[in-house]
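The complex appears here without one of its protein chains, the remainder shown in place.
Per-chain residue numbering starts at 1, and chain names A, B and C are given in the order in which the chains are listed.
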Amino acid sequence: MGHQAAPPDNQVRVRLFAALREQAGWGEREIRLDTGSASAADLWRQLALEAAPPGSTAVDLPPTIRVAINQAFATADTPLRPGDEVAFLPPITGG
Amino acid sequence: MGHQAAPPDNQVRVRLFAALREQAGWGEREIRLDTGSASAADLWRQLALEAAPPGSTAVDLPPTIRVAINQAFATADTPLRPGDEVAFLPPITGG
Amino acid sequence: MPTPSPKHPIVVQLLEAPFEPLELLAAWQRSLGAAGTAAESHFIGRVRPTTASGEPLEALELEHYPGMSEAQLRALAGACAARHGAGAVLVAHRVGRIAPGEAIVLVAVQADRRGPALRCVQELLEDLKHHAPFWKREWSGGSGTWVAGNTPL
Partner (left out) sequence: MPTPSPKHPIVVQLLEAPFEPLELLAAWQRSLGAAGTAAESHFIGRVRPTTASGEPLEALELEHYPGMSEAQLRALAGACAARHGAGAVLVAHRVGRIAPGEAIVLVAVQADRRGPALRCVQELLEDLKHHAPFWKREWSGGSGTWVAGNTPL
């Protein structure tokens, strides 16, 4: 996997849904990634939507939250590219 | 099981369906039972709808043929009573 | 339609003329009240255009045992609903001569949850194929052949 240099404008669109959206107080934002080769899991830590437990600096992505990149399910360690739409999906209750 | 004396008019109604009806050439008949305490299997042998094999005097009810007495499934050894409607049903192909 | 019992309302219809499954379903839904239950499942079976041996089918003939066929369908439907905890059941079955493409059987089940509704439709369909007194004859090229067994699941 070749490492792709991050462009100066290292920005992704983040979307939150349902309970996650309401807890965060927002549903859609443009976010500039802290690091050049961030994954969805890195992005979650950067967003810090949940309060970190004592002695910890960041909260890892809970296993119940699924990730979609550009409207398709993806694993949390998928590297993000500028312009990606990254969604964090709480447990699905359709049908 | 108490044996019930056969009334003088020891008659049942016999019904045949589908291929069985066509092979016999009839679908419904009043039949006087040969013996006083006949079962559906006895009735089948009496009807002799199929040619008996050489050396045999009667043909037993094939396992593929189901019996209904008064429009409910019954076992072939159920004793018949005068006035019963006895049906011989070839393999079912509904639905 | 017969008056349904409140617990497992079973409706059985033997039809000698072509029927439109969705119209029967609409009438059945209306008879059960405006707001349906949480889960409802249906199955519609139609006559294939070819015989079991692949010849063009002119018509399927459905012989039955009048009286026993209605009673058996009703008994099978009631037992299936009770086993699965389903609610209302509708079984409609054609008899007589049926053209290719026409509906031959309709099964519909309402229940509180999807599992009972789905399972009851599936099981009742197998039950009536094997335990209700119906016999199929395929007409092709002017001659009729009794069908030996049911189509594979």
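In this text, a residue touches a chain if its C-beta (ideal position, glycine included) is under 8 Å from a C-beta of that chain, and two chains touch if they have at least 3 such contacts.
The model shown is predicted, which means the values in this text are computed figures rather than measured ones.
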item	value
Among the chains presented, those that the missing one touches	A, C
Chain not shown, touching residues in chain A	15, 17-19, 68, 71-73, 87, 89-95
Absent chain, residues of chain C that touch it	22, 25-26, 29, 34-49, 100-101, 103, 113-115, 117-118, 121-122, 125, 151-153
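Quick note on the criterion: only the chains that are shown with their structure count from here on.
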item	value
Gap in Å, rounded to a whole number, between the CA centres of chain C and chain B	29
Centroid distance [mean C-alpha coordinates] between chain B and chain A, Å	76
Residues within chain B bordering two or more other chains	none
Per-residue multi-chain contacts in chain C, two or more chains	none
